[in-house]
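Have a look at the structure below before the remarks.
Removed: one protein chain of the complex. Kept in place: all other protein chains.
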């Protein structure tokens, strides 16, 4: 499975791989928000955690259809399905590659963009912690949505419709952790829930996604 | 004779055709009866006449959840036992469930305006129903997006399974997020919290009516789906190389 991970990372970073697009989208989104709600830092500060999480979530969503669509088009998916790797492993590796090339850069960029949105410095550790714990679930659930819609020609919009409701618990616990961290409450509880969701998603969703892929390969 | 016999399309068509008139008649009688009886009840001492919307609101909300559970059961039957009628029944049920969710949300808004002074509140129950509606929307969209019926049945089945888990998870996440101002369950087994019998019996009748209404609509829609698949099958057979 390691060669597959290495290939996906290479492809993402070479020309046309789209590496960095998600972070650029994230930046644009964070830059547009003040135009919508006004430059007043008192107005920006309370919504900053939510905007950052939403921005990360939407940026992640944008690159989901690349997870399987390209491999489906050029026949690689057929060949991987006949390779000695279980399809569940292929799904897990591709979700991991998506997280490394999309989720992790978003996590790294979030504190910087937090400055733009007047996020208090005290919230930065909680922002980082919640994103690090939560974004793997976003990638894995996204891989599930991508596996379901891989055979569809115009699956992009449908993919969003299928995946976004699945993101609700992650988003709730992620932003709740930052809010509680800011208000001096206990962010440990939402972080634990977030970790539980991510762990369960990473452990179980590959089976559902592989089942969907098998249907689409028929 | 086992219940699985009715998974055979021909047998299902025969049996459902016999049940359908009774289901329609029962649905009309019970729904209209329950709602009409409900409107004849006295006004509530706190909520006044607005309480009468409960005879639409609660049955619709109940069916919104129950229809998803039925779809989950039908999807499991399809994925495990490969009964084609089961997959079509799940497909047929989804728009009914989505409409029930919309009715529950709309009647809730109409009730909430005089009671809470707002059409919409991000209350856990309201939010959960909105999320449930999104799951219905995704499920329906997936069915209509995939041309091959076999792939569509399998993929929507998997989506229904995963979606069920996340719908439930969202329910608890939303509770964690906001405690809300919706009143407690309308029908509770705990003594002292029960609705007065004056309201309870018309509500039971109305709920039975909505259940029968769902059954009637489900049978009609499943029969339509079966006929549509039969037509597609005949076309596929004629046009094969």
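By letter and in written order, the chains are A and B; residue numbering begins at 1 in each of them.
The criterion applied here is as follows: a contact is a pair of C-beta atoms (placed from the backbone, for glycine too) under 8 Å apart; a residue touches a chain by one contact, two chains touch by 3 or more.
Criterion: contacts and distances are computed from a predicted model.
J.: Any idea which of "Stage V sporulation protein AC", "Respiratory chain oxidoreductase", "Heme ABC exporter ATP-binding protein CcmA" or "Putative hemin transport system permease protein HrtB" UniProt assigns to the chain that's been left out?
T.: Missing chain, UniProt protein name: "Heme ABC exporter ATP-binding protein CcmA".
J.: With respect to the chain omitted from the figure, which of A:80, A:110 or A:161 is a touching residue?
T.: Touches the omitted chain: A:80.
J.: With the missing chain put back, which residues of chain B would touch it? List them for me.
T.: For chain B, the residues touching the absent chain are 9, 84, 148-150, 153, 226, 229-230, 232-234, 236-237, 240-241.
J.: Extract the touching residues of chain A with respect to the undisplayed chain.
T.: Touching the missing chain: residues 2-4, 7, 10-11, 14-17, 73-76, 78-85, 217-218.
Methods note: only the chains that are shown with their structure count from here on.
J.: Between chain A and chain B, tell me the centre distance in angstrom, where each centre is the average of that chain's C-alpha atoms.
T.: Chain centroid spacing, chain A to chain B, equals 32 Å.
J.: Residues of chain A touching chain B in their complex?
T.: Residues in contact with chain B: 144, 148-149, 151-152, 155, 158, 161-162, 164-166, 168-169, 172-173, 176, 190, 193, 197, 205, 208, 211-212, 215-216, 218.
J.: Okay, in this complex, where on chain B does chain A touch?
T.: 131, 134-135, 137-138, 141-142, 145-146, 150-151, 154-155, 158-159, 161-163, 166-167, 169-170, 172-174, 176-177
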